[in-house]
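For this view, one protein chain was removed and the others were kept in their places.
For reference, chains read A and B in written order, and residue numbers begin at 1 within each chain.
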Amino acid sequence: MDMRILKCTVNGKEVQVGYDPRESLLDTLRNRLHLTSVKRGCEVGECGACTVLIDGVTTDTCLYLTDWAQGKEILTVEGLQGPDGALDPVQQAFVDEFAVQCGFCIPGLIMSTVEIVRSGKTYDRDELRKLLSGHLCRCTGYQDVMNAVERAVEYCHERLGEEEGQPVR
Amino acid sequence: MEKLKEVGRPVARVDAYDKVTGRAMYTDDLCPKPCLEARILHSTIGNGVVKSIDVSEAEKVPGVVGIFTCFDTPEWAYPVAGHPWYAESKKEKRDVGDRRLLDPRVRIYGDNIAAVVAEDTVSCDRALAKIKVEYEEYPVVYDPIESMRGTEHPVQEGKPDNVVAHTLAKTDDEKLATMGYSCVEDVLTDPRYHHYKLHMETGEQSQVHIETCTSYCYEENGKIVCVSSTQIPHICRRVIGQALGIPWGDVRVIKPYIGGGFGTKQDIHYEPLNAWLCKQVGGRPVRLELSREELFFGTSGRQPKSFDVEASVDDDMNLRARSIKAWSNTGGYIHHGHALVLNSVNSFRWLYHRQEDAIRCEAWTVHTNGPHTGAMRAYGVPEGNWAAECLMGDIAHDMGWDGVEFRLRNAIYQGYVDEFSPGNYISARTCGLPECVEKGKAYIEWDKKKAEYANQTGPVRHGVGVAFFVYKTAVAPFALETATAAITLNQDGSFQLQMGATEIGQGADTVFSQMAAEAIGVDTEDIHIVSFQDTDVTPYDAGAYASRQTYVSGTAVKKAGEKLRAKIIEFAAGLYPAAQGDLTLRDHAIYDTVGNRVCGLGDLALEAYYNTEHNDQLHARATANVHTNAIACGCTFADVTVDMPLGLVTVNKIINVQDSGRLINPKLVEQQVHGGMAQSIGFGLYEEVQVDPKTGRVLNPTLLDYKIPTTMDVPDLEAQFVETDDPTGPYGNKAVGETPIISPAGAIRDAILDATGVKFYQEPMTPQRLFEGFKKEGLI
Partner (left out) sequence: MYDIESLHCATSVDDAVRALAEDPQAIVVAGGTDVLVKIREGKFAGAHLVSIHELRDELDGVTLSDDGTVEIGPITWFHHVTTSPVIQATVATLGDACDTPGGPQLRVSGTIGGNVCNAATSADSASTLFAYGALLDVRGPRGERTIPIEEWYAGPGRSTKERDEVLVKIRIPKDHYEGFTGHYFKYGKRRALEIATMGCCCLVKLSADKRRVEDVRLAFGVAGPTPMRAHGAEDGVRGLTVAEAAERVGALAQADTNPRDSWRASKEFRLQLIKEMAKRSLVEAARKGGAEI
């Protein structure tokens, strides 16, 4: 098949990039746009390491054809930091709560947490466990990850104050 | 315990920022794309010989660059385990070489028999599908006991009975004679005692690091460069050299951040093949990444084991004698060999060999046509612990004794020396186990829950359980322990720390930085650690395994740091002869005896680099050849709910309390404990590589069918500690990394026994097995 051109928004920037229609979005983000925070762990949607936000929704990019990303808005961990390099509150929470070990699953977990905090809603710990259940982590036993997610929600609610968040999906 | 300045501080991980921003580079992130891709053809039989391979159709697939079969690769074999390689004088201690790059002798289902190099992975897969293989098939044997009777075609040449090794350690007959016994069996069957005879089994657990095994190779300056996700870069260099038959100096291995290892990456599985394929295509970059499925059968999991255990115990809760016979199924290849099952039976002995008159530990490691097995976190000990704790749980339950009191009465104690290990090396110079138990009991509310859960009826029941553990630190005296650290004073007064030891997610870089700061007398923030290992520039270290790095490599860091501190002070004394008395380094400055500030460390560094008369670039390098060992110990308490009709166990609460000596970084140690506990919950309840005994094929090589716990399967995990100051550790520290995976499974088993009265002996206690157990006992 001939190459096609993907036009979409990646981390706030409009992007045009050639792709092979056989590629998953995971392939394109890693190999053509060098967004290597998006990790390949299983290629069949079981580990969550390749999770990004597509139009605000957490998606496993391994099971998403690049062809489907035309015109979409994509956000990866590389797009979270402030212009001065300051960490996003979610990233900061993961550092502060010692949620990081080998770090391979962390970008995916951070993206799911971003979706959670952007919902503006609060959840109890069991609900948060369910919302993160599409990520496998083998280092942390999820303990510090769960603490980080709770902390991230706190940080972001402090920041948002009474502002209305986006509805959770 | 004396309080230290940097050691013991819960500093943030030095790699956290890069890992939350996506800047941390792992092997595949560094690989230049597009590059050539390699994929492997795996055998579709479990035992036999490849007669011929027809690649004519496969070669026609567009994009294929080369197809290489087991008839093209070198005929010699090489060893793959992450162990030292001794010189000629001690060559009997070397690992056995039994792997070939590609091998026409198929020993396991999925063995590597050919490889395709192509422009992309789709071309690789299309070519693989078109390769035709003709086999001569032999019968498959998966049961080690059956295999030991001998097979027509031994799995490995030179081992007609398929036995890799057999060892026996038992109490001396002369010693027994003084007590009126003639052998261990006499104590086991002494009519004055209660006698137990049990059989247990443990399955194959898989490491399931989220980053697969991946590498890429290219040639540069006539050398082969291999970038790999490995725990053991220096050993990887040697093994690639051995496999390719080239000087080891012609190999350069680079190890970036790695996405978990847990022992898989303590074997050199595919780097040599990757390097060889790269050479076949003229040194162009070739990438070889295993799929998730390949990991389950193409790399080595925890060895399945079975145990026959006997014990005698008196009326006063004293074990009088125990015997363990262990059979370990190493599969088609030797990998780590007999060391694993030795760890099982040794830890079985150490944990409760207190009052006993006699002990007997016998072990076999056996080849079968089962999958690869090798190192996995805690290296044989969780299996031995399962055997030890099933026994203790059954005795306490049957005798109506308190499980904690019974265990404590027989458990390892401060001053314990293992009579069977060389040179008294295995001895508990420190042992905070009783204090650990107190903390665990309090957290789980042991006495209260025991009373509350007594006399339950109905289909859903609750229980509490306990298990203890013991673990040695590093591999001395059984094998060489060596590590090197190098520290350089930078121009600004900060320091560059370079380790051969590897960060694999466990936090090694952070604790090395803390220890270096402590030894030099500066802040952790002054230390810049080089995280990547590159065998061309990095000092030698065996790598990440055996909970050895903080203990052994940490000793090297301490030595190098103290050496550099002395050099700095000596340099300052030479530069400022007027300073009074002995100088010291603190608060980033040099002070004299009366407390006058002589100079700042930053300025001193500039003098060191740029003083035209006395220039001396300050650097220290130290090797630690460690001969000691240290015993870490602890316990797990668990509270569970058992839904018998559904065969489901819910862990409501669980705590690990351990004595790992002094904690270098309490938060990082907690991290380790949480992760280990979750892996042990998996070990106890969910995780098992299922093998078809007729073909040797792995039935469940996916993350869907091989079930590691999700966020919803583990409760909040509690980690507590009792700190002791072990005289052998660089800062009083003992093993941490592997220990938490040992006892949670046993504690859950004990809690299920408490809840239901049903004794399970086979791990993992999957819903299927729980159902069968409850059915058999008439509970459902």
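Here is the rule we go by: a contact is a pair of C-beta atoms (placed from the backbone, for glycine too) under 8 Å apart; a residue touches a chain by one contact, two chains touch by 3 or more.
Predicted model, so just to flag it, every value in this text is computed and none were measured.
Under the touch definition stated at the start, the shown chains contacted by the missing one in the entire complex are A, B.
Residues of subunit B that touch the chain left out of view are 120-122, 125-126, 129, 645-647, 686, 690, 692, 699-700, 703-705, 707, 709-713, 766-768, 771-772, 775, 780.
Although one chain is hidden here, its contacts on subunit A can still be listed: residues 1, 20-24, 27, 43-46, 48, 51, 57-60, 63-65, 67-68, 112, 130-136, 169.
Criterion: only the chains that are shown with their structure count from here on.
Considering their complex, residues 12-13, 15-22, 24-26, 28-29, 33-34, 122, 207-212, 257-260, 262, 291-292, 504-507, 667-668, 670-671, 674-679, 702-704, 708-712, 714, 716-717 of subunit B touch subunit A. Every residue of subunit A that touches subunit B in the complex is listed here, in rising order: 22, 30-31, 35-37, 39-44, 46-47, 49, 76-78, 80-81, 87, 91, 94-96, 98, 100-107, 110, 125, 129-130, 132-133, 135-146.
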